[in-house]
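Structure first, commentary second.
Left out: one protein chain. Kept in place: all the others.
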Amino acid sequence: MTRAARFAAAALLAATLAAPAHAADAVKIGVIYPLTGNAASAGQAAKAAVELGAEIVNTAHPGLQGLPLAEGAGLPNLGGAKIELVNVDHQGDPSVGQSQTLRLITQEHVVAMLGAYHSSVALTATAVAERYGVPFLVGDSVALNITQRGFKWVFRVTPIASDFAKSYTEFLAEMKGAGKKVDSVAVVHENTDYGTSVGGSIVEAAKKAGFAVIDIAYNAKSTDVAAQVLQLKDKQPDTVVFVGYTADEILYMKTLRDLDYMPPMIIGDDAGFSDPSFIPAVGDIAQGVMNRSAWDIGKPGSVTAEINELYKAKTGRDMDDTSGRWMQGFFVLADAINRAGSTDPAKIQKALQETELKPEQLMMGYRGVKFDASGQNTLAATYLIQLQGKEYKAVWPANWATAKLRWPMTGWKQ
Amino acid sequence: MIFLQVTLGGLLLGALYALFSSGLTLIWGMMNFINFAHGEFVMLGMYVALIVVVQVGGGPAVFGLAAAVALFLLGVLIYFSLIKQVMRGPMLAQILSTFGLALLLRYAAFWIFSPNFVTLPPTALAGTVNLGGILLSVSQLVAGIVAGALTLGMHLLLTRTAVGSQLLAVAEDRNAAMLMGIRPDRMQALAWGLSAASAGIAGALMAISFPFSPAVGETFALTAFVVVTLGGFGSVPGALLAGLMVGLIQALSAYYLGPIYKDIIVYGLFVALLWLRPQGLLGTV
Partner (left out) sequence: MRWGWLALAAALLLYPWLVAGTGSAAFLQDMGALALLAAIGASAWNILGGFAGQISVGHAMFFGAGAYLPLLLYQQWHLPPLLGVPLGVGVSLLLALVVGLPTFRLQGHYFSMATIAVAELIRIVVSNWDLLGAAIGLQGPAMSPHWWDLTFRSAVPYYYIFLGVLTVLLVVTWHMQRSRLGYYLRAVRAGERAARSLGVPVRRYKLYALMLSATFTSLAGSLYALKTGFIDPDSGLGILVSVQLIITAALGGAGTLLGPLLGAAILIPLQTATNTWFGGSGSGLTYIIYGAIIVLIARFEPGGLLELWRHRVAPRLGKRREGSHAA
């Protein structure tokens, strides 16, 4: 590009940036997702959720009572300013995530960042935000070390791997206490970073809780999982926890059916078990499998049900746990910007540090939002749901349950 | 008992490997050319099956045939538009050509079909059979047997028919074949068509039992390379034998050693073969 062309481009950019000056200046938030590549469907669903969140904040929604910023239009403490999302695809590549975050901060002048799904991308992108002093809210990457680097500008709303592990072991211990036979747990996890970190956390927590643990790692995207299922059939664990993506989990369910092995209970760690294609593909043979989620559609007329209706109208399907976490992260961020009453990143950071949201103000089933010194939400939680019929129902803990837990699972048997 | 179960499962999958590798070895034998996009042919076969089932309906016979025809045409098209020309060019061009093709096909599939994993709706081949204590899913059993039969069929086509001997003639000595009045161009195009078709049918057969996405081509390509190298370049019976062996090795190592070792052993074997016996078991150098 010649020098003249470069200046022309810069002038054009300046002009476009100057244009919206007569409206109350939009508050820009940069969002990075995997919109292409292997996680694209999760990324697209998340994008729809965050966009819906922005619509909810920017326009009046009197039906969503109790949800901060939903009932009015725009951010009241900033003169009704609207939030403008700058959506970017990081392609699952940590280097692209780094470059695009840099672009969002220095070229688009976003006041805060939201991202990223892939923990690898979250690690590099948050480092850029930290260097430039811009708040970065992690809606859903679960790797522990994202908040373990002593960063001051990174905040995470979602529960992390160790939280999931804790929920599972608490649940299993409760079942054991209620008289069910739960002495051994098999953890079947794929071996990319998701399966390794979450699987590892579960194995560790289960061992600490006194269960006999069988650790089975396998290659993601396997053509054939018969060997692993035969190993399970051989060892007869009392519960099997699956940590993997959609294709593997569907394949596992089918192989379990083919080899006629049904463990007393299966717990799926979100991901594959929550994918929209899971229930249609294997729902009829997977009756009673459990899953984790902090999202429940809830009773008709509730805030969550209405949000789900809006989401369905936008995308054609129900909201899932992962997208819900992104949306919740967005709401927390919007709330903090509003409380800061300013687009100054330092003020937003302070507002985030002071966040204290109660469970009634959330759309996800967390116990609240309050960040500790490392930026992690200490009140994050996850609950357990069970496939009964054609959908998952909340079954644990008791105070969140909307349906009765059935143990053991019935699978393909009636 | 478990041993038999594992073995049989491995052999059935191995037969599918043999089918899609037979095409690759044919091209390699005839043209000394490796098609790095071969895995994508298998993947496309799976998607053709999906499209046929969704749009037109029909069982495995229908969509299997559809995959064969569609991929045959694609193979011929690729030969005439790309391969024929790059064969005359430098090595870099030859390798780049099918690499680029692989990227193009794979990401076009991502774009058209979305990256989600999909499965075919249940076919007439659903269910399991119990053969004296060994449990096999009907679809895997049928797919494996059909694949084995087709691979043998490919071998018979090459060795017992007129067309087959023309193909082999071109493979052995292009110039001599030309002097005999055989058109090497046509034969090579035919070989590409057959190669793609066999990959396509294998894909359609696998789609019955396994979920797939545009990303699966890469793994199949590597498996095919291993099988072809083990079996010996140019040898379809070698591909059959090697395919069964690789399927067996995978299944046994996955069960007895752990799934992680499955890939390490297969690729390690591959590398060792390349270094120690590149002509494989039944190939000629």
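When the chains are written out, they are named A and B in that same order, and each has its own residue count from 1.
Here is the rule we use: a contact is a pair of C-beta atoms (placed from the backbone, for glycine too) under 8 Å apart; a residue touches a chain by one contact, two chains touch by 3 or more.
None of the values given here were measured: they were computed from a predicted structure.
Of the chains on view, those touched by the hidden chain across the whole complex are A, B. Looking at B:F3, B:F99 or B:Y256, the residue that reaches the missing chain in the full complex is B:F99. The chain not shown here is touched by just one of B:T123, B:T151, B:S195 or B:T229, and that residue is B:T229.
Contact residues of subunit B toward the unshown chain are 28, 32-34, 82, 85-86, 89-97, 99-108, 110-111, 218, 222, 225-226, 229, 260, 263-264, 267-268, 270-271, 274-275, 278. By the touch rule set out above, subunit A reaches the unshown chain at residues 3, 6-7, 9-10, 13-14, 17, 35-37, 40, 43-44, 47, 87-89, 91, 93-96, 98-100, 102-103, 105-107, 119-120, 123-124, 127, 130-132, 143, 145, 149, 151, 191-193, 195-197, 217.
The definition used in the following text is that only the chains that are shown with their structure count from here on.
Rounded to a whole number, the gap between the C-alpha centres of subunit A and subunit B is 39 angstrom.
Residue ranges of subunit A in contact with subunit B, taken from their complex: 36-41, 191, 216-219, 221-224, 226-228, 230-231, 234, 245-247, 250-251, 254, 257-260, 275, 277, 281. Taken together, the subunit B residues at the contact with subunit A in this complex read 2, 5-6, 9, 13, 110, 114-119, 128, 135-137, 140, 206, 209-213, 215-216, 219, 250-251, 254-255, 258-260, 262-263.
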